[in-house]
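Every protein chain of the complex appears in place save one, which is left out.
Then we have chain A:
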């Protein structure tokens, strides 16, 4: 059965994966179409949206791939968030071009199986050329990782990647100290600025002349939890069973609760009966004798 050339407006690009010492040759299928995102980005008109990228994809791989099929030059590739190794937090950083560096502890990040990527070309014609070229590719023409020049050094997979990872998770103390110091300096600075801003806002009336009430006034900032605990305690101190109706209501509630429990138990027993659990010894429960 030959695969269709297109699926739901996506062009299908079959890629031959060379055999490894342990696994045979396989064909991987990449799907792509013109990129159109909800939030427009400046590079959208010259981008492709690719689905099902191989887990070890890098920008270099894509560059080589599109060069091979005769498409245009790839400027960069933005991979989907949440791959095997994620870096830091915040979208800005991910979208940056140095994705080859990956997270702090991996020299080469991985992509989740079946994940997507946005391939940004140098210009719009390059992209259109790529789409056109992809449509003509026969099943065995493109080989994954083919055409990557020796000069570009992609970190290797396999054991060396894990050893590097192990070393990266144990950074030198000097570096670590420096990064902590930087962070703390920034953090403290921000904190101070925030407090100052708050203090300022407490004093400045808005256009209607009101001063907004904000946390952190003169008294020490009360912790929400403490207030809650205090409230809870207050509620408990209320005189219970002082009035007759309270006693009566309490008893009634208790009875309703018991009745509910009784019904519940009855239901449970019936359920077990359904499972034929009451067959002594012969049921599923019986430990077999040797």
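Points to keep in mind about this one:
Just so it is clear, contacts are C-beta pairs under 8 Å (C-beta built on N, C-alpha and C of every residue); 3 or more make two chains touch, one makes a residue touch a chain; residues count from 1.
Operating definition for what follows: contacts and distances are computed from a predicted model.
For the chain that does not appear here, its UniProt entry gives the protein name "U3 small nucleolar RNA-associated protein 22", which is one of "Nuclear pore complex protein Nup85", "U3 small nucleolar RNA-associated protein 22", "Trm112p-domain-containing protein" or "DNA replication complex GINS protein PSF2". Only one residue from A:37, A:157, A:230 or A:247 touches the chain missing from this view: A:157.
Touching the missing chain, out of A:28, A:43, A:68 or A:124, is residue A:28.
When the missing chain is restored to the complex, the residue among A:12, A:64 or A:142 that touches it is A:12.
Within the complete assembly, A:272 is the residue of A:73, A:136, A:201 or A:272 that touches the hidden chain. Take chain A: the residues that touch the chain left off the picture are 1, 3-4, 7-8, 10, 12, 17, 19-29, 31, 51-52, 54-56, 83-87, 89, 103-105, 110-116, 156-163, 165-166, 168-171, 173, 176-177, 180, 183-184, 187, 191, 224-225, 252, 254-256, 258-259, 261-262, 265-266, 268-269, 271-273, 277-283, 285-290.
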